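For reference, the structure is listed below as structure tokens.
The other protein chains are all here in position, but one chain of the complex has been omitted.
On to chain A.
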Amino acid sequence: MTMKLGLYVHIPFCLQKCFYCDFPSFANIADLKEAYTDALCKEILMQGALLPCAVVDTIYIGGGTPTTLSDGLLRKILASLKQAFHFNETMECSIEANPGTVNPQQLESLRAAGVNRISFGVQTFEDNLLVKIGRIHTAQAASQSVLLAQAAGFTNINLDLMYGLPGQTLAMLEKSMQIAMDLGVDHISIYGLIVEEGTVFAAKEKQGQLELPSEELVEQMYDRIMSALPNAGYERYEISNFAKAKCYSRHNLKYWQDQPYLGLGAAAHSYINDRRYANTHDVKAYIAAVNSGKVAAEVEEEMTSTVLMEEFCFLALRTKWGIDCGKFAEKFGRSIFAVYGNVIKNLQEKKLLTVDARSVYLTALGMKYGNQVFAEFLLDT
């Protein structure tokens, strides 16, 4: 029996750590790039051998900044993937890139190697804001990069934007959205800034040196986004993701729709056969483990049926389709209303949830207060 599988490939290198970033990526280990690529390719081959029945229909090369790797190294990784796994004909293959880290030759080369979707971490088209959040590109470089990608034949392009940034105004946000739309991209992800532990911003906040926009302003930004993008034809198909003409990120949908994915590389996470695994975060430890012939994954948690149900629900609720009641019943052998009847009723009364014949999904209000809904889907144990 075949299994459709998504692959996530993690590239933990960056030119500079952004002030808000708490992802496993590092700016000071560039000397490990080759050794890491070698180890990664080994892991790919090992995992491929363990999953002979898998048919890969999405690949997502993320980071860090994958495009900080040389053309040669990226091609090596892509070649290993192709060697190790069966690819589906209509496979989506995405790569993350930072503006200013791409050039025409490299883009051509990626296209030729089968990459058909590219995601740029633009964040904003305001140069002074880019400096404040620790980005090293300029607004112009961002536009330039998109044009280059389009010239290289990429039609499926995503731009990441942010709101709630220090010093950001409503007008700045609107301008950034407008530029993104004018560039003609089909996909926009837009995230509210969260100051995470261990980031430069968190340190600044502790020293009282981080001036964030007021809650009211952030709410206005949120409301503006939720009207501006759909009005321009970008469908909000997940809390922070918008797509034109159904150009959804098929790989990301797997995370929310209970589909299996395999993580490759340091800190990569997998979800296969109802279990979550995580590779070690430590890049050197990862390389050493793979070189000694081990798969670096550890079971992150044993998932009880309760945990599976909870995650099934709060992840599905992030999307516009919500929870597919039929799929829930099929997977857990119980009706969702037998498990969550009271919760659903209660949230419906609060106008946070909508229930129709086949699904349970968030209202617009529910999207705004998603955590309030998600938390209710955690069962008392």
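Basically, contacts are C-beta pairs under 8 Å (C-beta built on N, C-alpha and C of every residue); 3 or more make two chains touch, one makes a residue touch a chain; residues count from 1.
Everything below uses one rule, namely that contacts and distances are computed from a predicted model.
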item	value
Name under which UniProt lists the unshown chain, selected from "Elongation factor 4", "Maltose/maltodextrin transport system permease protein", "NADH-quinone oxidoreductase subunit F" or "LuxR family transcriptional regulator"	"Elongation factor 4"
Touch with the omitted chain, as defined above, among A:L15, A:L170, A:A203 or A:V218	A:V218
Among A:L40, A:I239, A:I344 or A:V360, residue touching the chain not depicted	A:I239
Residue of A:M3, A:A30 or A:I194 touching the missing chain in the full complex	A:I194
Hidden partner chain, residues of chain A it touches	8, 191-192, 194, 215-216, 218-219, 222, 239-240, 252, 254-256, 261, 263, 267-271, 276, 278, 300-301, 310-311, 314-315, 318, 350, 367-372, 374-376, 378
